[in-house]
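Got a structure for you, questions after.
Here the complex is missing a single protein chain, while all its other protein chains stay put.
And now, chain A:
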Amino acid sequence: MKLYSLSILHKGATKANLLKAAYDLSSFSFFQRSSVQEFMTFTSALIVERTSQGSRASVKEQEYLCHVYVRNDNLGAVVIADTEYPQRVCFTLLDKVLEEFSRQVDSIDWPSGTPDTINYKALDIHISKYQNPREADAMTKVQAELDETKIILHNTMESLLERGEKLDDLVAKSEHLGNQSKAFYKTARKQNSCCEIM
């Protein structure tokens, strides 16, 4: 079981704005890491944009699960994990980092903040500590607090998209994905191989 990325975003009127992120890409091949990271950032933003306020969702994409929580104050967080990683631990982690973040960073800075301007350093510690879910959290407690039926489950990324929208187009249009990442996406798409992309 593995956590790949943990990010905090602000959900704006149309776009989501990345405030801070931490990654653990050690299990990916060295030359893929930069592209994988760009894709995780891209995916996290997309998911926050398509998730309504005050809701939790889990999106399955190949062998990855992206868990998202967007609070009523438009602050959102996404954790990308593998399918083995326990879902409820992910949501506890999201609750916890959002709570901590909103205490440490003034909400005035949320809409316009960037990873460079935001002063919040705990994400790296959280992602490495939570790699082993049993050490990180007393799970029995978590079970009691979380009502799993309220979490929306999407079986693909596509189900987040609107009618007529295509993931390929969104990738092609994205400003945040470099050329290498787009090439990477195309080959992975062609081979339909999950490990190649993200």
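Here, contacts are C-beta pairs under 8 Å (C-beta built on N, C-alpha and C of every residue); 3 or more make two chains touch, one makes a residue touch a chain; residues count from 1.
Going forward, contacts and distances are computed from a predicted model.
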Pick, from "mannose-1-phosphate guanylyltransferase", "Large ribosomal subunit protein mL40", "DOG1 domain-containing protein" or "Protein prenyltransferase alpha subunit repeat-containing protein 1", the protein name that UniProt gives for the chain of this complex that is not shown.
"Protein prenyltransferase alpha subunit repeat-containing protein 1"
Listed residues A:S107, A:S128, A:S159 or A:Q180, member touching the removed chain:
A:Q180
So one chain is hidden, and I want to know which residue out of A:G12, A:P86 or A:P115 touches that hidden chain in the complete assembly.
A:P86
Interface residues of chain A (partner: the chain not displayed):
1, 27, 29-32, 35, 63, 83-84, 86, 132-134, 139, 180, 183-184, 187, 195
